[in-house]
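First the structure, which I've put down as structure tokens, then a few questions once you've had a look.
Note that this complex is displayed minus one protein chain, with the remaining chains in position.
Chain naming follows the written order as A, B, C and D, and within any one chain the residues start at number 1.
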Amino acid sequence: MRLYLSFILLLPLLGGIVNTVAGRLLPRRLAEWLACTAVAASFGFALAAFLSYRTPVTVELFRWLTAFDFQAPVALYYDPLAAVMCLMVTFVSTLIHVYSVAYMAEEEDYARFFALLNLFVFAMLTLVLAENLPLLYLGWEGVGFCSYALIGFWYRDEKNATAGRKAFIVTRIGDFAFGIAVIWLFRMCGTISITQINGMGTAVPAGAITLLGLLFLVGAMGKSAQVPLMVWLPDAMAGPTPVSALIHAATMVTAGVYLLARMFPLIGSSATALAAIAVTGGVTAFYAATCALAQRDLKRALAYSTISQIGYMVLGVGCGAVTAATFHLLVHAFFKALLFLGAGCVIAAMHHEQDIFRMGGLARRLPLTFWPFLAGSACLAGFPFTGGFFSKDSILAAAWLKGGALYGSLYLLGMVTALLTAIYTFRLVYLVFAGPPLTVPPPLMGTPTPTLPHQGGGSIEAPRLMEAMLIPLALLGLCGGVLNLPAYLGEGWLAGFLAPVPGDGNMEASSGLEMVLQGIAGVVALIGLAIAHVRYSGERRARLIEAAVGPPSAMVAFFQNGWYVDALYRFLFVRPYEALARFFWTRVDEGVVDDSLDRFAALLGATGQGLGRWTNGRVSVYILSLAAGAALLLAYLAWVVL
Amino acid sequence: MIVPLAHVLILAGIIFALGLACVIAWRTNVIMMLIGIEIMLNAAMLVAVGGSRLWGATDGQVFALMIMAMTSAEVSLALALVVYLHRRKKTVNADEFDSMKG
Amino acid sequence: MSAADLWAVVPLLILSCGSLLILLQGAVVPGRYGTAIGVVATLVATLWACQPPVAPTAPVLGIATTPFARFFTAVLALTATAVLLLSHHYNRHREITGEEYPATVLFATFGMAIVASAVNLLTLFLGLEALTFAFYILVAIDRNRPASGEAGLKYLLLGAISAAFVGFGIALIYTGTGTLGIAQAMQGSLTAGNGNPIALAGWGFLLTGLAFKISLVPAHLWTPDVYEGGPAPVIAFLSTASKVATIALLLLLLPAARGALFLHLPLWWLALLSMTVGNLAALLQKNIKRMLAYSAIGQMGYVTLALLSGNGGGYEAAAFYAVAYTGMNLLAFGSVASLSRGGEVNIAEDYRGFGFTRPFAGGILALAMLALAGIPPTAGFVGKFLIFAAALRSGEVSLAIVGILSAAVSIYFYLQVAVNLYLQPVETPSDHNPASLPETATLGLAAVIVVFLGVFPAPFLDLIAGILP
Amino acid sequence: MPAEMLLTVLIFLPLAGCLLLVPVWNRPHLSRPLALGVAFLELALAGWLYAAAPPAAPGGTPLPGFFLWADHPWIGRFGIRYTLGLDGLSLAMVLLTAFITAVAMVVSWRAITERVTLHYFLILFMETGIMGVFLSLDLFLFYLFWEVMLIPMFLLIGIWGHGRRIYSAVKFFLYTLAGSLLMLLAIIGLYLIHGAASGVDTFALPALVHTPIAPATALWLFAAFLLAFAIKVPVFPLHTWLPDAHTDAPTAGSVILAALLLKTGAYGLIRIGIPVFPEAARTLTPLLYALGVIGIVYGSWVAFAQTDMKRLVAYSSVGHMGFVVLGIAAWTPVSVSGSVIQMVNHGITTGALFALVGILDERAHTREIAAFGGLWGQVPLYAFFFFLFSLASLGLPGLNNFVGEFLVLTGVFRASPTAACLAFTGIVVTLVYMLRLMQEVLFVTERSPMPLADLTPREGAVLAVLALVAITLGVYPAPLLDLVREPVALLTAATGGTP
Partner (left out) sequence: MEQIIFYILAAIIVIATLFAITERHTVHAIVYLVTSFFALAVIFYLLGAPLVAVFEVIIYAGAIMVLFLFVIMMLDLGHPEKVSSPGWRDWWPATLLGGVLLAATVLLLTVPHAGPAGGGAIGVRDFARALFRQYGIAVEVISMQLLFALVGALYLGRRR
């Protein structure tokens, strides 16, 4: 097991290092091959580890941070949660690596891309496998860094670099809370080993648990783009599409959920913390769904959808349904990766056009992309018997089961969101794939785009290699439900496998209730499809596209801009920060601190010159001064004696 | 003692103060300043002699004599310097020698 | 007067006879061997003073060859040697020929040696006046620069007034105590209960006069003018030896009056004012000699602080500092003399790039500045350390703090010289007329001493502890 | 050679190297390699000492925790001794010093064209001073070295600096010296108090540690020590000499200043300040916390507004050293270990960043951030290293700075959660300005008007070594942590620090 785990981590790391150091010097094929092989082999080892898994193991590789009682070795912990995450991460990564070979075929800086991608996989796996919180933090920050570097991969465009920067900063605000939680735990528990901490849940005071839960939640907010720290994810779409698929859909963004699931045995005992988590998840799910409704950019729409779906997962954790959340995490990883990769195919085929209002009729021209995309959409929308259906439903069921006004309203919110999800998903499908191919390009608002690449006989096709990668994902997404079938359909494998995770909510709904709930969910999804069909098919679609030329209505603009949260933050935080930085520098640092010194020095100098003027060259003054001194001295002596 | 020592000393103090006042006031004339210094030194001599008388010891008188000798040396050099400078600047005003200051 | 007595006064005889010899040979072969004779005489006097006396000494004719006296005689005579060596080339360039110069230097040294050896106030007074008198001549000796004469006049006028003060003071002390013997007079004047008011008044006058000699505020005003006007080697002598002699004088007087409370406050104020005024006024000085003058005022403030803290080892500190200060100021004015051989170079800007074009003299000047600023490993640092240690030991905390702060301020102007030497663009072309051999040797030796005292002060400190009364 | 001679050799080898330079004063092609050779020799000696250091100091020695020491009388009348000692803490600093000095020499290999020998002379001279500070156990000796190291730095900034170099050099010198002069008074005061209490006049640190001092007096003395050390560190609001000095110093000067001189302040606080005055330190701990936090947040915040790269890195130093101060203030074993690690790491990272900025300045003759852009495409190798060290600077786990910062925060949290939480914001504000720097310099479009050459093999090699060290310390800091473990344990235990 030690060997497996080491290699799972080591291979992507090695791949990353080799590509970093020597990638430029290697032949292109070799570099690509190296990156893909490293991840694929890592997947192989993950599989091997999974197959040979018997009981949770801890493997200590070497000492890392060791100072007195603070011991944070590089130690790995392999348990069911880690196992499924490992499998998912390595599997999706492998597919996306291969996909990237085709997608980045024209990119010259391939070495950097694959190095970062490999490093990302390494960091993600470290996060997943970490036995102690600092190591988890290492992976956590590592993925953040890779995300930053990959979002800004096309660094020449300022927009991309800024987006990367924003992502890094916003997620680090979450890390700030996470970090505090870590050191606080060390203070209370005297250890930062996750297993040990989880084992001493009762020893920690309840108030502290609540606070810790909130801190972890804030950490998760940052990484998983939850309200209010969600602003970075839509912008992160500036990165290459495989990056969006891997990092910003399948793996990294779910790290927050993973963290909460990991620490659930500790924080699960605080109802307040759970409620906060649930509310965050529910609100985020709803918020992002509304935003997704209005997006014009294909990838941004998917990004909002990702935020929304992670909201579900967080809601799941908040409802105590860690298994359900994990389940949704896995399934979502598959179908969202699928959707992004499909979108990547579309974008590649459209020669980097991302505005859905300027697409159409691609179903016939890109059939190999269309069908997997449709499958992914079905999952996303929660069509009955797709993977997404089961996973999302188990979360909603958990919310329902939790009961009470809060969770009840969260259930309702989840349902509404599910409806919205179905609507925006099929809005995308209709706008992108249905209808006739656009002939007259409506000028995009404000931005002149003179020619459309896919006109004039431009080939519209995606590389086969890329499309090939969609199929396994589509299959997994559609059939993901079998991983954890509801009780009435058989034994839930995942629930059984994850059962050793302590503290999981073990509320078993009766089959009947569960069937009812799933029926409602299925109906809601179908209603959503119907609405989408009514709004976005045929004539209405064409009219909508025409209407999109003009400025959007206030409502649409509101949603399109993510409720203007970005603007709000810029006004509240960014601007004051920049202004204060200048203020501190010029007014405080140079103006007060430094200037007061200079002034003091000048004062001393002036005093000195004044004293120098005493020596005015006239002997009489000198004598006077001496005599005055003598007079004073004698007067003093006389005074003393008398 | 013919008079109380204090009276001798007060007389010396007055002479000294007059000498000092002379030095301070006569900044326009180096020669008068030197005269003031001579007056001050005379006061010192008076004290020494008075002390000598008080203690019945010779030291004070020797001291007075030495002051006198020293003064004569000093005065001769001082006057030489005055002459030397007068040759250059045509003045004995002490305050006019202020080319260096600050 | 026995042979042993004669033996003991030999250094004084050497100095006085050397001086006369110079005058005499000047009459025969003008301006040839003056410096040589002077150097030989001072060196021999130094060596003689260094060797222990053949017999236990009793006061002879008003002087005593105590270890204290021999130590200071050696230091002062050696300083005179250095000054003679330093001034040789300087004077030649200034047309200060003639035998007056070396003879007067020897005479001054003679006066200083008298001060250091004195056992009674009269000898002390005369020695002090003799050395001051010699400096009247020396300061005014450069007849090519009007400033020299003017400086001489200023020094003379104030010197004469201070002589009157000192004389009046000593006379009063004598009247109060009935003796001119230093030890008895001091005990009679200061330690006897509420003191002897007459002697106390005498101390008031005496202190005023001495404040002038070591340029303490408010009797300091002559210093910048005289330093600026006088020839650099003379000022090197004036700023070192005359101060050392005066400090030696105070070291003779004050320890004998241990526990004198009346002088505490006056000395306190003198120290305070000198440290602050001197260092502040030097801050923006453009003229390096004036700057050094103000710096000397500040430095003497430190010495006063040491004298004030006699109970805590301040006298040793003062003695050490006096010697260290001699070394440092010799370096400073010696290098100034060396650098301004071709004409007075006083303005700070004139020193630009000298660190590179005149590496030796420039380096020496920089070293002197560091030492004066009290930066280790130089004698200046050890000296300051001793002084502040003594001050704190005797409870002068506030004065020590003021002193250390003023020392911090003083670093600026010392540094300014280094800035001009090394950091400013080189404006003058490289000078292919390096320092002369005597200069090099003297400055080099002084530099070695200054650094050596900074690194291995222990033997020297032991020596000083042994000689103090 | 007796073992104790090793320490003396360690200190004075560079000085001997200075003397060796004199005969080849006007032949830079000889003096340069000669100086570098001496630096390497010193590095080898330090490395050998590390290799030869026993895992635990021998017990039952007069100086617990020290594996090497030398002790000779020096100025007997005042009980001043020439006492040197090497423990893990010193060794860590000695290694850093030897390493960074060599790096500084290589980095400025071609940058200095005038008065080359003097430049190397001064660097070696300074090395002696810094080594002395890290090895002295006699406060008098410590002070001596403390001041000796100022002069060469003053000249380095003043002679080869840029911009307002004279102003900066003078400011640096005055500022640091003014602080240390008060420390001199405090040293003397401590010596006198100890002498009065025990009857033994000594400046020996191990003896002075146990001096009983009246609380009020201790507070004043500690304040004086603190002032000197805080100026050197530097701690807000005593930091303003630093941006000027760093910005105007030549590359080697900036590297040494940031990597070594700042460390002496923190080292003094760890070695002297707090052990000697534990009570006073405890009284002032809230102040130290506040200043540490302000240093972190404020320094980073101001760094964000900078337009000059060197200035930005200089302000980043203020931020990073804030962590060191914080760790020392908390005085828990973990936090102090963290501070020491952070000192080393800051030395490596900021040293490298200054070297990088210096290399850029050498080519483009400007350090304005606005003058550059898109260096990633232009000079990939350079950009890579810049990127790497920026990441290290912003505290990316897996790189060196993270280790120290995290340990500091962990340790501080035990003593003061509030301070730790406030300091944790530092990781965000640090990120903000570093990302800005990286983005504006490395990314976006190419703005620099002139073609820039990528790193030469020499520069590449030295940066690669630095990078290797940075990564090694980030991934496997255990040897370093082990090295400082025992001294930190002894120091904190002696003053009753909370475990």
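For the reader, a short list of remarks on this structure follows.
Here is the rule we go by: a contact is a pair of C-beta atoms (placed from the backbone, for glycine too) under 8 Å apart; a residue touches a chain by one contact, two chains touch by 3 or more.
Keep in mind that this is a model prediction, so the values were computed, not measured.
Across the whole complex, the hidden chain's contacts among the shown chains comprise A, B, C.
Touch with the chain that is not drawn comes from one residue among C:P11, C:G38 or C:G178, which is C:G178. Within the complete assembly, C:A134 is the residue of C:A134, C:A185 or C:M369 that touches the hidden chain.
Residue C:F107 is the one among C:W48, C:F72 or C:F107 that touches the chain not shown.
Even with one chain removed from view, subunit C keeps its contact list with that chain: residues 1, 9, 12, 16, 19-20, 23, 60-63, 98, 100, 103-104, 107, 110-111, 114, 120, 122-123, 126-127, 129-130, 133-134, 136-137, 140-141, 143, 149, 172, 176, 178, 196-198, 200-201, 204. If you put the missing chain back, the residues of subunit B touching it would be 1-3, 5-11, 13-22, 24-29, 31-32, 34-36, 38-39, 42, 45-46, 49-50, 52-62, 64-66, 68-77, 79-84, 86, 92-93.
Think of the hidden chain as still there; on subunit A it touches residues 624, 627-628, 630-631, 634-635, 637-638, 641-642.
Operating definition for what follows: only the chains that are shown with their structure count from here on.
The interface with the greater count of contacting C-beta pairs, when B-C is set against A-C, is B-C. Computed from the mean C-alpha positions, the centre of subunit B lies at a distance of 25 Å from the centre of subunit C. Put simply, the C-alpha centre of subunit A and that of subunit C have 77 angstrom between them. Rounded to whole angstrom, the centroid-to-centroid distance between subunit C and subunit D, based on C-alpha atoms, equals 42 Å. Residues of subunit A in contact with at least two other chains: 612, 615, 617, 619, 623.
Within subunit B, residues 20, 23, 33, 94, 97, 99-102 each touch two or more of the remaining chains. On the subunit B side of its complex with subunit A, the touching residues are 20, 23-24, 27, 33, 94-95, 97-102. Within the complex formed with subunit B, the subunit A residues making contact are 612-613, 615-620, 623-624, 627. Subunit D meets subunit C in the complex at residues 73-78, 115, 140, 143-144, 147-148, 150-151, 154-155, 158-159, 165-166, 169-170, 173-174, 177-178, 181-182, 184-185, 188-189, 191-192.
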